[in-house]
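Got a structure for you, questions after.
With one protein chain held back, the other chains of the complex are shown just where they sit.
Per-chain residue numbering starts at 1, and chain names A, B and C are given in the order in which the chains are listed.
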Amino acid sequence: MNAGTDSEIERTIRENHPALIAYITAGDPSLEETREYVEALDRGGADLIELGLPFSEPIAEGPTIQAAINRSLEAGTTPGAFFDLVAGLETEAPLLVMTYYNMILQHGPDADPEPFVSRAAEAGLAGIIVPDLPAEESGPLRKACEAHGLDLVFIVAPTTDDERLDSIMERTAGFAYVQARLGTTGARADVSGATHDSLARLDEYPIPKAVGFGVSEGDHAAEIVSAGADGVIVGSALVDLIAESEDPVAALESKARELKAGAERGVPEPEQP
Amino acid sequence: MNAGTDSEIERTIRENHPALIAYITAGDPSLEETREYVEALDRGGADLIELGLPFSEPIAEGPTIQAAINRSLEAGTTPGAFFDLVAGLETEAPLLVMTYYNMILQHGPDADPEPFVSRAAEAGLAGIIVPDLPAEESGPLRKACEAHGLDLVFIVAPTTDDERLDSIMERTAGFAYVQARLGTTGARADVSGATHDSLARLDEYPIPKAVGFGVSEGDHAAEIVSAGADGVIVGSALVDLIAESEDPVAALESKARELKAGAERGVPEPEQP
Amino acid sequence: MSEATFGEYGGQYVPEALMPALAELEDAYERYVRNNEEGFMHEFRERMADFGGRPTPLQRADRLSERYDREIYLKREDLLHGGAHKLNNALGQVLLAKYMGKERIIAETGAGQHGTATAMAAAHLDMPCEIYMGRTDVNRQRPNVYRMRMNGAEVTPVEAGRGTLKEAINATMRDWATTVENTHYVIGSVVGPHPFPTMVRDFQSVIGREARDQIREKAGRLPDSVLACAGGGSNTMGSFHAFVPDSVEQRSAKDSSGQRPRDGVSLYAVEAGGSSLEIDEEEGLAPNSATLSTGTDGVLHGAMTKLLQSTDGQIMESHSVSAGLDYAGVGPELSHLVAEGRVTPASVGDDAALEAFHRLSRLEGIIPALESAHALGYLERVAGPDAGEYDVEADLGDLVVVTVSGRGDKDLETVLEETEKRDIEAAPDVEVFGQ
Partner (left out) sequence: MSEATFGEYGGQYVPEALMPALAELEDAYERYVRNNEEGFMHEFRERMADFGGRPTPLQRADRLSERYDREIYLKREDLLHGGAHKLNNALGQVLLAKYMGKERIIAETGAGQHGTATAMAAAHLDMPCEIYMGRTDVNRQRPNVYRMRMNGAEVTPVEAGRGTLKEAINATMRDWATTVENTHYVIGSVVGPHPFPTMVRDFQSVIGREARDQIREKAGRLPDSVLACAGGGSNTMGSFHAFVPDSVEQRSAKDSSGQRPRDGVSLYAVEAGGSSLEIDEEEGLAPNSATLSTGTDGVLHGAMTKLLQSTDGQIMESHSVSAGLDYAGVGPELSHLVAEGRVTPASVGDDAALEAFHRLSRLEGIIPALESAHALGYLERVAGPDAGEYDVEADLGDLVVVTVSGRGDKDLETVLEETEKRDIEAAPDVEVFGQ
């Protein structure tokens, strides 16, 4: 494999293979607490951290992350404050922002994505994930990301056909976000069969693949990695801890450990030469 | 004028000119009380007494008589009991029944008016008034009335045109019931201009004319008689007394006296020969 | 002049004061409606098209056809402006009143359908309008009261009696007896004194005329039977009138091309069977309004016809879950056609009507008026999967037209309430979602 990429995200995944990518919603329940949670995840072994910048119409999210977004919006989270938080974070794990396209368009005048990307780069973010931006509409944002050295990560869905797969894989940067199953984000009790199929289809593409949507336990992580993934993405399971645990900081850190350990269990024994 | 009629009603009006025709609803509030009220009216000087046989859809009545009819129906008044009452009455004033055509049709089988008329004759009634039976539809009932020697009294309305007037005046027996004004029965505070017009139009017909609809006071009676009527018909004003007076028997008797006296005041001084 | 009677039925049993108005109306009806003087009928038809939405479709009901294993077509009067066939008549009469130089419109209403149709027509034609409505009906049919008010009509509650349709008619007749010189009384069905039954039928007959043309166009022939619900009978007579000549006798006289129906067009007038066809003489209550099936001859509201009455001649309080059918009389022409055997009377009870309401809503995406649901309920009784259980025999044939006289939006509350009380097949679970 090509280790000589200039993508910090891709490099991080390769170096920490199998990677744990942790998502939480920024500002849930406050940006101050988000800082502590990010640091906890970093300590727990998350290799990449996705921060959700809340948008009022989160059409790709299940109930857990919807609720987190609502809490964040009610707390008054704004893009400006979000970027300030990010700029002040010093984690080992590179950070990505996950948000909806309208938030990106409105950061400057004239519905132009460039100002958002420029600010994201300035704040030290390494990549962007936009669940409502398919490859076809991504031209302007990709251009801005390239100009500022950010990875724009695309999602591959179970319904993505082979034709579109090529164009997505060509465009995605950092890694390919493999959607484990149809539907919205949210912790599930098992690993979908679609995951295995998707990973098999993606095998030929050189870029790392990380699987998300429904991953909640170490054993899932193990199974997914053993099916060929380079990383697992965990979101709702962490957001649940924030909402429900008495000590979210400790809970997040230990959950990250469990997941990372699970992922590592999934690595196939190297074949005897 | 032709005094040689074989109609008891016509004869009564001529002999007692100007005549007072009193209406009350039979069975309001009970047939037993109706007996007392009829006797009171008779004592008070009513020359003819109309008894309403209640029908559930009294479309020609105003609120006062509607309410009386409801009281009567609630008290369970039936045509059978009504005829029994009438058969037992011994008044100086001849009695008429006022009812709606369906009541007449249903007294026997096959919607035939004959059984009703036959029973009415047997009970000693002298005439019938049917507010929803215009001359055009009156053939079968008239035939039965003629056969049994009862007068079928028709109503002349302010809207009756000259053409129809002839046919009504030709058919009416006993007297012509001159409707004083458009609308339904009910006591009014004045005498309608229509009354004068109607009486003028009827002048040429030899049969007696009695004016009803809205007559409530002696002064009305006087005015009507002075305009050329042979009699006045009073209903709602009497029904009001039954509903409201503490001693309806006395009230009816004295009201009859007042009305009769009023009517007599209306008789024009005989011209000097 | 038009005939005042249909066989032994019909006539003009009204106070003398109204007789001249009836003569005037008869004259206007002859001139404007029958002889199209001053282009009356042209204007009427144009307004019914542009304002009313005529023609209404005749729709093949795919899933009913499947269920009953025959071709079922629905005549869609529910699509008429106001939501029922009532406008055909109301607009005709208000327009006629205008041609007659009348200055004011009055009408009675029970459930409010005729009242709203009249109020709409009066607003459209700029005529002051007053609607009499029983107190009970005012209280239970608020939305229709508001619709009338919004169309600028006065709504006068009638406090007499039980405060329903019968009392409203009485009150309107009383108003008319007072104001007859400048006022026209828009009677809401093919009832009342001549010329109302004839005139209302003529205004409504567009239903059957259209349906007859449409079924020939769509099915290539006349139907074997036509079903319509009957309250006063304006929907029935409107649906049947064009088909009355298509009887076995009259048609077998014609050539026997494949174009004619099997045995002529059978006509079924479906009345409200209510909760029972028995009568409670003591209480003066008929828990149905199946006048044609169970009534006796008598005079009500100006005409000789079939009635629900006590042996003494008192009119019964009728009952039906559908307010628009809840009337103790019926049009005299319908009484006559039944007496002659041309029209077959039938009745369907509250439960079967509710079932049919739900069935049509669910199978065809059409929420019918509860009135109309009676006609559909009869179809189920005769031809449904459980037809054997009912003692109803009728040979509807292979090609059936059912008139959907109105839409059921107005009935939602009643249907919810009544459905909850019973065990109605085909009803959805209408639990009220928690707040």
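Basically, a residue touches a chain if its C-beta (ideal position, glycine included) is under 8 Å from a C-beta of that chain, and two chains touch if they have at least 3 such contacts.
Quantities reported herein were computed from a predicted structural model and do not represent experimental measurements.
S.K.: Can you list the shown chains that the absent chain is in touch with?
M.R.: A, C
S.K.: Looking at the whole complex, which of C:A97, C:A111 or C:V145 touches the chain that is not displayed?
M.R.: C:V145
S.K.: Which residue, A:L51, A:V156 or A:V215, contacts the hidden chain when the whole complex is considered?
M.R.: A:V156
S.K.: Among C:L79, C:L96 or C:I131, single out the residue that touches the unshown chain.
M.R.: C:L79
S.K.: Which listed residue, A:E32, A:E92 or A:E137, touches the chain dropped from view?
M.R.: Going through A:E32, A:E92 or A:E137 one by one, A:E137 is the residue touching the chain not shown.
S.K.: Tell me which of C:D50, C:D69, C:E181 or C:D213 is the one touching the absent chain.
M.R.: Considering all chains, including the one not shown, the answer is C:D50.
S.K.: Over the whole complex, note the residues of subunit C touching the chain we left out.
M.R.: Residue positions of subunit C that touch the missing chain: 49-51, 53, 56-60, 62-63, 76, 78-81, 83, 119-126, 138-139, 142-143, 145-147, 149-152, 155, 157, 358, 361-367, 409, 412, 415-416, 428-430, 432-433, 435.
S.K.: Using the document's contact rule, name the residues of subunit A that touch the chain not shown here.
M.R.: So the residues of subunit A touching the missing chain come out as 55-63, 66, 70, 73, 78-79, 100-107, 110-111, 131-137, 154-161, 164, 168, 179, 182-184.
As a convention for this text, only the chains that are shown with their structure count from here on.
S.K.: I'd like the Å distance between the centres of subunit A and subunit B, where a centre is the mean of that chain's Cα atoms.
M.R.: Centre separation, subunit A to subunit B: 98 Å.
S.K.: Indicate the whole-number Å distance between the mean C-alpha point of subunit B and the mean C-alpha point of subunit C.
M.R.: About 38 Å, centre to centre.
S.K.: In angstrom, rounded to a whole number, how far apart do the mean CA points of subunit A and subunit C lie?
M.R.: Whole-Å distance between the two chain centres: 66.
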